[in-house]
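Can you keep this structure in mind? I'll have questions shortly.
Some chains omitted; the rest stay in position.
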Amino acid sequence: MTTPSITASDWLNIDRPPAPEDFRGKVLAVEVFQMLCPGCVMHGLPQAQRLRQTFHADDLAVIGLHSVFEHHDGNSRESLAAFLHEWRIPFPVAIDAPGDGAMPRTMTDWGVQGTPTLVLIDRKGETRAMHLGQVADMALGAQVVELIREERPE
Amino acid sequence: MTTPSITASDWLNIDRPPAPEDFRGKVLAVEVFQMLCPGCVMHGLPQAQRLRQTFHADDLAVIGLHSVFEHHDGNSRESLAAFLHEWRIPFPVAIDAPGDGAMPRTMTDWGVQGTPTLVLIDRKGETRAMHLGQVADMALGAQVVELIREERPE
Amino acid sequence: MTTPSITASDWLNIDRPPAPEDFRGKVLAVEVFQMLCPGCVMHGLPQAQRLRQTFHADDLAVIGLHSVFEHHDGNSRESLAAFLHEWRIPFPVAIDAPGDGAMPRTMTDWGVQGTPTLVLIDRKGETRAMHLGQVADMALGAQVVELIREERPE
């Protein structure tokens, strides 16, 4: 099943919202995080950064999705921009759009259960893995290669 | 020379601003930090917490001082309250009052050069050490005992 | 070029020396180490153990090769057996046979430059990588999958 689109209220670390073409035919790793979540800061985001450094940008795109479901008042756009700057997070980050309740829209659409979650989407746009919590680097590197070696869509 | 008082615009993790009596005659460790400073999150605040767990509260009081000199917009009281909750920081935290420029007032009064800085104040209220950056646990534990063993003022 | 055989004076953690059939058609990871080499103890051997836990034994075989080129007197078979027991190294370990000089035979035959070195041998028996020192888990996991996905020989 094709992964629903990201519904973002804004993007950081990129001049304009990415177009679908930017990811077309690539494997896409999406780090779903909250800037005030310790596991995201200690594990999820550094691992996403290692993914970006290990694989070629033509094969794997890495982005963040800031999906706040707690402490909404403490997570302004300005806070997030400063956080990304201070922690040296270089990849594009989408701010998940508000949902009907506490959960933001994309998080709900994707069925993400908490943060950090690393979502792997294949070259055809289908979700192939959702790792909630910690996943080991070795197993993740292996899984990403499996997806990279799949056929690119026409 | 006696350490100037903390000029706080607010306090968190405590019902009312601490009175001078709360620290009188104790050694006081003040972790000067910013919630968006990686070195504070990774090293300074966990070490302050270890100080609190290692020494008796009658001998050593541990507090935080949130002294923001960058990204003022990203550091609201709500952000800080959520941060302290998520990172399980249990000790009282003063929000340093705005100063004349970018630097907050207590940070300027004390001559703190950056974050994290651990300030050690002796039983008589004099500043005895300002550790900017990382200081080793073993040396810090030794230094705190030296201060604890000094005579309590009358 | 086909990797020369392991010339072992003895094996530990296995009842009999492995036969060529034991590795036939599999990818083989050989951790070349010395028990008195800190980098081997801290990085090389734990990583070899993670390789063993991450991949299926039908795809990847993991063994150690104890290739002593320093402190020969301090590296008896008894020392090594005790070391493997205490550090919980469960995979088979070959004791590299003495060579003409200080370097043991297999280490010379393979052209290994130091320890730790992780040697990756493909399904056809050819050496495909020799990682001297540290290699990141993510990149290694990716590389092993590439070799696993290659065709098994007839």
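Read from first to last, the chains carry the letters A, B and C; within each, the first residue is number 1.
FYI, contacts are C-beta pairs under 8 Å (C-beta built on N, C-alpha and C of every residue); 3 or more make two chains touch, one makes a residue touch a chain.
Treat the numbers as computed from the prediction; the structure is a model and nothing was measured.
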| item | value |
| --- | --- |
| Number of identical chains in the entire complex, 3 depicted | 4 |
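Basically, only the chains that are shown with their structure count from here on.
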| item | value |
| --- | --- |
| Chain contact topology (line, ring, star, complete or other) | line |
| Closest chain to the centre of mass proxy, which here is the mean CA position | A |
| For chain B placed onto chain C, the superposition rotation in degrees, Cα atoms, nearest 5 | 180 |
| Rounded Å distance, chain A centre to chain B centre (Cα mean) | 35 |
| Multi-partner residues of chain A (each touching 2 or more other chains) | none |
| Chain C-facing residues of chain A, complex | 50-51, 54-55, 136-142, 144-146, 149 |
| List of chain A residues in touch with chain B within their complex | 36-38, 41, 70-71, 73-76, 78-83, 85-87 |
